Structure formats: structure tokens, C-alpha cells
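Everything on this sheet refers to the single structure shown next.
A selection of the complex's chains, in situ.
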Amino acid sequence: MNRDQLQKLYELKYRGENISLCRGLMECFADSLLKLLFPAMCDQSANSFEEFEQNINHLDNDLREILSCLNKQLTCQLDLDEISKKFFGNLNQFEREMTLDAEYILNEDPAARSLNEVIICYPGFYATSIYRLAHFFFKEGLPLFPRILTEYAHRRTGIDIHPGAEIGCPFYIDHGTGVVIGETAKIGKRVKLYQGVTLGASTVAKTLVDKKRHPTIEDDVVIYSNATILGGKTIVGAGSVIGGNVWLVESVASNSKIFYKSTGES
Amino acid sequence: MNRDQLQKLYELKYRGENISLCRGLMECFADSLLKLLFPAMCDQSANSFEEFEQNINHLDNDLREILSCLNKQLTCQLDLDEISKKFFGNLNQFEREMTLDAEYILNEDPAARSLNEVIICYPGFYATSIYRLAHFFFKEGLPLFPRILTEYAHRRTGIDIHPGAEIGCPFYIDHGTGVVIGETAKIGKRVKLYQGVTLGASTVAKTLVDKKRHPTIEDDVVIYSNATILGGKTIVGAGSVIGGNVWLVESVASNSKIFYKSTGES
């Protein structure tokens, strides 16, 4: 490759907007925070309160670095002190919700033997926990950071939850690979999803930005594997059971049981 | 966040049971073992028998550390010497089964060009190999470790095999993303699965623990992409072909051909 071409490429890609987005630091921050809240996830956890407090301080520094990094992209600057204070002030709340999620999984899944197994092994627990952190930053109006976190969880679990979705607690995703939960989906309490479930848009067009494009799932609904539920006006009523493979593009009343009718033949 | 809240969080999460579970070491152990058995997976493999033997000794130490780590959680202690001896005594058997798996994939997949391509590239080979290690530890009655291994493979491949499943040899999963094989599934020899296949439970309830909840797949069955087969009493007879997208909740006789009847329309 000749030097002129290189120069052209350099001018094209390395000028203009600020470019470093510290994605690596963001991903590391989220994992370190979960390990702090759930020491079983961690090979080396704090041995004293002082060490624990020190770990919190490190995380506080990391968060401020992340926010500074975002500020370089923004005209309206983020208030580092305010966001950091609010985030760490919410730590016990995060811990409570995540623990409720884990306990719910343990109580419902016959394959789960212990709370630690759920916390360490279950991709659904991990993806939901990362989502809960990302959703906090989404509500604070931060750009990029929330989506980087949920796409990190997507990469590690195959579970794709948009940080804008609203998800009650407790929440349970089992197996999880292929689950997609869209930006404007609303999900109640004690909802259970299995692998391959899509809560998506019935049509996709750029003009629909800021419209509710994804369904509402009320409390105590179970949605089995590979079911697809589409549309911003679609509401799945409380207590309903949606069977595996079901394709649903309109609302169903509370306590509905919808099952897929097999179409196999020899 | 004030110090009182932190103290409360610390007391809540860092007291009581022993907490470090050395998940990182467990994942590293499994990968190192596969690299030792299949040096093509490895950027730097042993150059002499002495080095190879040294690598085995390192792995033996790692396994003992993992078992000690589990013992801290257990009232009935694991016998480190016995388990380690049995595991390493089984090394040639692991190697033979994994090699049979790889050769079977090479012989069946038109896209596979060489045994090394299968060993290095195929997620189905990787997930099955990790499962074979995990299943050994599952049969030994070890807690957590088997599931940590298969969830590690799940994270890297999108293939979710419970370590309790019984899978014959050779076994072949192609593409693999979204495959789920439940805890009590039984799979014969020369079975082939494609992406998105679920061998699952027809209903999920905590009371069903220790019941056979997942299907039996006899020898020489092929199950194409995104087929779903559910239920502990469901048996797919030897030599059957289950087409893509098929939904199956009851047994089919040997040599059945079940195909999905399209329901698309313009």
C-alpha cells in the first residue's frame, strides 16, 4: 500500500470528532460492579470492608473516566458528580433487584440447584443484571454507554435486550440464546421467557423512532421458546401462557393460553 | 453512597458461606485440557514429551485447586486424589471420543475441508468436547463445576448442553447457535443436529426435578434447523429424519421422515 493511500485513509478516519470511546473500560466497569455485588462471580473477592470500600472507589473513578470520555462527544456536558452519586446511591437497590431475579430463577427452574449456580452460570441472570445497570444510564439520558453494555451482554449470552426496554422485577430468562427485547417493550413482574423469544416490531422504518414499536407483557406471563410477539399495540394480558413457536401480532386477554398448532407431517 | 449503606451491603454479601468459586480457573482448565489433546487449537504447543508431561502436571494441580475450592462449599468432602486419578486415567478415552466426533463432522459436512478445520473452527465440536469433560464431573456428583463448564461453552458457541444429558459418540452439531439440550435428554450414536434445535421439556415446573423431562433420540437420527422436540416420554426412533422447523411433542417410530408443512402465503 503506498503512502498516499495511507495518508488519505488517515485523514479520513482520524480527523474531526473525538474518537476514543473507552468501550473496553465500560465493559470492564460493568463486570467489576457485578462481581462486587455478587462475590461468587469473582475468583478474588475483597477480604475486608476496607478492601471492599477501596474497590468501590476504583469503580467510582472508572465511572468518572467513562463519563469524561462521553463528554468529549457531547455539547451539553454530563455532571460527573451528580451521576456518580446517584448511581452509587442506587447500589443497594440494584443488589436487591438482581437477588430477587436470581431467587426467582432458583425457585422456578427444576435444573437449578443453588443460588450460586444461578448467579455464576445462568446467562439470563447475567444479561438481566447488565440490562438493569444499562437501563439506569439510559434513563439518565447518557448516549452510547447503555447500548455498549447491553451489546456486551448480548455478545456473551446471545440475549439482546435494548437498554430502553422497561422490565419489572423479578424477571427470568432461561437458556436465552436468540432472545430479542426491543427498545419500547414493557414487561411486568414475574415474567418468564425462554430461548429464541422475540418481542419485536411488526414493521421497521426509520420514521417510527420515538413511537412504541414493541409489545407490552403484563405480570405473570410465561413465553416459551422461539415464540414471536410483535407490535407496539400488542398487549399480552396478565397470567397468560404463550406456547413455544407461537406467532402473535395482536393482543390477548388476561390468562390466555395460546399454543402452536403443529404442521409437521410424514 | 454513604458509608452506612456500604457497610450494610458488605455485611449482606461478604459474610456467611465461602464465596470464591474460581470460575476463571475452571474455564481455563477446560480450554487448556482441550489444547493439550488437540495441539492444533493452541498457538504454542509442547515441543517434547517432557514439556507435554509438565503441562499434564500443571493441569493436575489446577484440577486439585478446583476441587479444593468446591470442598469449601461442601459438607461431604471430595477425594482429590481419587477424582484426579480417575479423570486423567480417562484422558485417552476423551481423546478417542472427541476425535470420533471430529472425524464424523468431516465426513458428513460438505463445507468441511480438513480435520484441523473441524477441530479449530467448529463450535459444535468445541461445545461437545466441553460437554464430554463436564459430563464426567457430573457423573462424579460434583456440584457447580460441570454446569460452569457447559455454560462457558454456551457463552462461546450459543450451544447450551446441560452436563447431565447423555450423548452417544460420534455426535455432530452444525452451526449450533440456539441449540438447547436439556438435563435428562438421551441421545444415541451418529446423531446430527443443526442450529436452533431444542430438545426440551414440554412443561416446566420445579416439582419435576429428578423426573425425565427431555426427549430420547435414538441412533442415526438427523434433526434439521430450528426443530423443537419436547417431553420426557417423547422418543424419536432410530434412523428418523426430523425436518427444519418441525414441532414434535410425541414419539415417532424408527425411520420416520417428518417434514414441516409450510404456512407461508403471499
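So that you can tell them apart, the chains are marked A and B in the order they are listed, and the count of residues begins at 1 in each.
What we mean here is this: a residue touches a chain if its C-beta (ideal position, glycine included) is under 8 Å from a C-beta of that chain, and two chains touch if they have at least 3 such contacts.
On a predicted model such as this, the values are computed, not experimentally measured, just so you know.
What's in place is 2 chains of the same protein, and the file's complete complex has 3 copies in all.
One rule holds in what follows: only the chains that are shown with their structure count from here on.
Between subunit A and subunit B the centroid-to-centroid distance comes to 26 Å (mean Cα coordinates, whole Å).
Subunit A makes touch with subunit B in their complex at residues 37-46, 49, 52-53, 56, 85, 88-89, 91-92, 95, 107-111, 113-114, 116-117, 120-123, 156-158, 174-175, 177-178, 194-196, 225-226, 244-245, 260, 262-266.
Those residues of subunit B that touch subunit A in the complex are listed here as 1, 3, 5-10, 12-14, 19-25, 73, 143-144, 147-148, 151, 154-155, 158, 160, 162, 164, 177-178, 180, 182-183, 196, 198, 200-201, 204-209, 211, 213, 226, 228, 230, 243, 246-249, 252, 256-263.
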